[in-house]
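So the structure is just underneath, and the comments pick up after that.
Shown here: the complex without one of its protein chains, the others still in place.
Here the chain labels run A and B in written order, and each chain numbers its own residues starting at 1.
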Amino acid sequence: MRNWTLALAGLLFAGIAVLPVGWMFFISFRTAEGFSLANYLNLLSDARQRTLLIQSLLLSLFSALLASVVGAPLGLILAKTSLRLRAWWRLLLVTPLLLPPYILTIGLIFSVNALSGLNTSLSLGRLVTWIHSLPGAVLVLSLCYYPIPMLFTEAALCHVGPRMEEAAWLVAGWRRTLLTITLPLVLPLVFAGFLLVFVLTLGELSVPSLLGVRVFATEVYTQFSAFFNFGAATATTAPLLTLILILAGVVRVLTGERLMSNRRNQISNPLQLPSNWHGAGRVLLIVVFLFAVCLPVAGLISRIHDMRSLWLTAQNAVGDVINSLILSCLVALLSVGLGLLLGYWRARSKARWRSSIDILWLLLYTVPGTLLGLGLIDLWNRAGHYSIYGTWGLLLLALVARHTPITALWLSGSVRQVSPSLEEAAIIHGASWQRVIFRILVPCLKKNLSAAAMLIFILSFGELALTILLIPPGASTLSLRIFTTITNSPDHVMAALCLSQSLIVFAVLILMTVKYSHTHFNRQL
Amino acid sequence: MLPKSLEKSESPLTRPCERFSSVHPSPPEAMKEFVGQRERWSVLDRPPWKRGDSFQALLNFFTRPLGEEVTVKIGSPRPQRGRRAGVKGATAAEVHNLGRSKVSKLIPIVSFFLFSCLIACAPSKKINNSVVIYVSADRPFSEPVLEAFQAKSGIEVKAVYDTEETKSTGLANRLVAEKNRAQADAFWSGECVRTLILKKNGVLAPYRSPSASTIASTFKDADGFWTGFSGRCRVILYNTQKVKVNEAPQSVFDLILPTWKGQVTVSDPRFGTMSFHSAALFAVLGNEKATQFFRDLANNDVKVSPGNSDVRRLVENGDAAIGLTDTDDANTSLNSGKPVAIVYPDKKGMGVPFMPNMVSLIAGGPNPDNGKKLIDFLLSSEAEEMLAKSEAVQIPLQPSARVPSNVPSIQSLNPLKVDYSNVADRLEETIRTLQPILKL
Partner (left out) sequence: MDDPSTHLKLSHVSKSFGYRKVVDDVNLEVCRSETFCVLGPSGCGKTTLLRMIAGLEIPESGSIEVGGRPAVLDGKLKIPPQDRGIGFVFQDLALWPHMTVWENLRFVLDARKVKQSDQKRQISDMLDLVRLSGFEKSSPESLSGGEQQRLAIARALVGGPSLLLLDEPLSSLDAHLKRHLQTELAQWLNRLRVTAVLITHDQSEAFVMADRLAIMSQGRILQVGTPQ
């Protein structure tokens, strides 16, 4: 039973996620002259693309570094100081991650423009040109992604046994304990956060193009949208994937199997920092919050003159909101279910190559959504009575395929935190496998599962590339409507639409936080 | 990892967990007493509805005959066949409670319900009186026209919208990928290049609409694969606080004058309407002259923005003095009262770059007849007037269409004389040439 279910989950995942992407790469070897490496050789010989790749690498590397430098101390403060309303602080600080990056960027650009108009004598005008440069893009991207290292650090700190720190604290002071005991113990997970930010920024298109920074991701996009040569376009993703492979390899050599798991199973209340650090910590929280959340939102609000046009758009969008809500709920549910099974298999597997599965997931998530969508169309657009092509079903499957790699990666990490002896005990006492899953594993991972579901809900709520390719004719979702109405609208409508999408994300987050604010939500990451 | 034998072991200890299921045989006599003890212990320990398989109990609750009390002894070592399994002493309300206490059990039911809602919302796949159209013209302007067609003809319009300007790789990709089994009947493109690439990829089917007879032949494909209608121009938008009206550039060639060094912005020539504009310049001027023009532009420190709306925004805010954009973007800017003005470039020279909307029939689409009807309607002067009156201020191509005062007539414009398919052919080469020049 157990093996059958896992095999079925694996097969489904292979069918909707691995196969379409693999198919596109298969096509990339097919050229007019039959099978050849032409698409890839063209890549190697192009000096322009090499410089773009280096630019991309620099951008991602520095963004990931800066995000870690900002995020890790925030995680430390969240975990180790006595904050009132800790869950709310976490919510506020996580929002930049959950809003589409382009909304944040537009908001930042608006507010920078407003600032430079405010006072020209302070040479704030230079800010506008500065933000449209590589360092500017690094800053904006790290403001978008610092919550990842923050959450990872906080989770890691909750897994470091407080006794270990106390043992050091008794002989050394605070600073030394943090540096020599705490830091090495949380480093693997902070590293994992760094890697994740690196991957995400490498594929990011909207922020660099809004800021006018040339990156390799634009190259992939150009291949798809200007030349319609799917094979060549797929080949262009190869350098990005290679970069990620290399980096993942390096990280694995450095941290070993600890990349996603930690030594200690229990989570405990982390040791608190001495109280004279708390004030400084709170100041840091507020500063980051002002920069990453208040500044862009203020930028958006500053452009809104009246709510009438927003109201007019909103009236048309009710059906789309319902579609979006149902679709995202289902995607979240299915993706978490599938991700749990895959993650469980990954966590409990004894296969030698199990750790390369992590990398496969990482790669699948790096591949642009367009690639997956085109692969799905090619494979699934077949005649037949039972074809689900052109229905919501395929879009649902596609969105599940898009997001399951992250849930699987996440949940395999958390399944490893659950001691196998819990399951063995249940099985010895006569529980069937389903019972073990639903009565032991799911309750143990309840918080992880709901946090993952929330993340997937928000991500699929804003998903565009796949939705445009696979939406059934005559239907629409909210993000699609916003996207198709936004372009020729004046600033105030655009700002209003961005804000309204943010509000929905906020609403979901607040619901979750209200539900879990009394517990250490997200601690079991 | 776990010994397989354990999973399937028929240990008597498994029985207590399955005590609600009536199909299982009773535990061996020897275990009876033990089981009984466990029952007593667990009765004290947990509320009744938390024991055993609550999903089964829930099903039983819903399937019981009306009015029957839900009672079965759980301690009983031999649940009799035919007797309803349930919860000892539990009232119906208590059994009902388990629905709330075990939300996770309801997830399959809820998701099935949601999924059926979604399926119900989705258009049924049967061929009925409908037409599927993919629209890459901006939705605020195209949607009312399609709604008018639906009201007039009674044919249901199922549209998928996209926009050619932003960073989706959208509908044209979808059409190419769906080529083997087309899902759309017609494609309405807001600009020309995509349509012509689709023609090259064999996605389109020829159709000569009767409404098109009055449209000038420049705007029609010789083989009938596409027909142009209402169009936009490329215009020079300038900030009136930075540029005096009488000094405003009148031609794109004025943009390379040293007066405007560092003050000009254009959108990315690889995407959207700017890609048409630059390819058209290559087609009209020839490679050498056009390359030189873009080199001069680059030397004049031109700023390349991601899209036309960004160009508009930069000019509105005065971050750039002059920009190249489309009539609809410029009109948005004018309407919102910003200090900007427009010039139709090269009106007195080679001509204003003009980009008609294009509509085409898709080869092998599901409802070709309805598709043709829709195309006929889009090409009519009625539809063109709607587009002219909208905020997109599209310039009609039907001579009979009446235009509002802020829209120039096509005759007054002197549109750039260009072979649209030639422009599309040059696009890829143009992009490859421009990438190093503009450092894209």
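Please note the rule applied: a contact is a pair of C-beta atoms (placed from the backbone, for glycine too) under 8 Å apart; a residue touches a chain by one contact, two chains touch by 3 or more.
Since the model is a prediction, treat every value here as computed from it, not as a measurement.
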Omitted chain: which shown chains does it touch? A
Can you work out which residue in A:G161, A:G212 or A:G319 touches the chain that's missing from view? A:G161
Return the single residue from A:L19, A:A38, A:L115 or A:A172 that touches the missing chain. A:A172
Selected from A:I181, A:A235 or A:L363 as touching the chain missing from the view: A:I181
Interface residues of chain A (partner: the chain not displayed): 161, 163-164, 166-173, 176, 180-181, 184-185, 263
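Simple rule for what comes next: only the chains that are shown with their structure count from here on.
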Inter-centroid spacing, chain B versus chain A (mean Cα positions, whole Å): 22
Which positions of chain A touch chain B when the two form their complex? 1-2, 48, 113, 128, 205-206, 209-210, 212, 214, 218, 221-222, 224-228, 230, 323, 326-327, 329-330, 333-334, 348, 350, 370, 373-374, 377-378, 381-383, 389-393, 396, 420, 423-424, 427-433, 435, 438, 442, 464-465, 468-469, 471-476, 480-481, 483-492
In their complex, what parts of chain B are in touch with chain A? 1-2, 6-7, 9, 11, 13-15, 17, 104, 107, 111, 114-115, 117-119, 121-123, 125, 130, 132-134, 138-140, 156-163, 165-174, 176-178, 180-181, 183-184, 197, 201, 268, 270-271, 275, 303-307, 309-310, 313, 316-317, 319, 328-329, 332-333, 335-336, 391-392, 427-428, 431, 435-436, 439-440
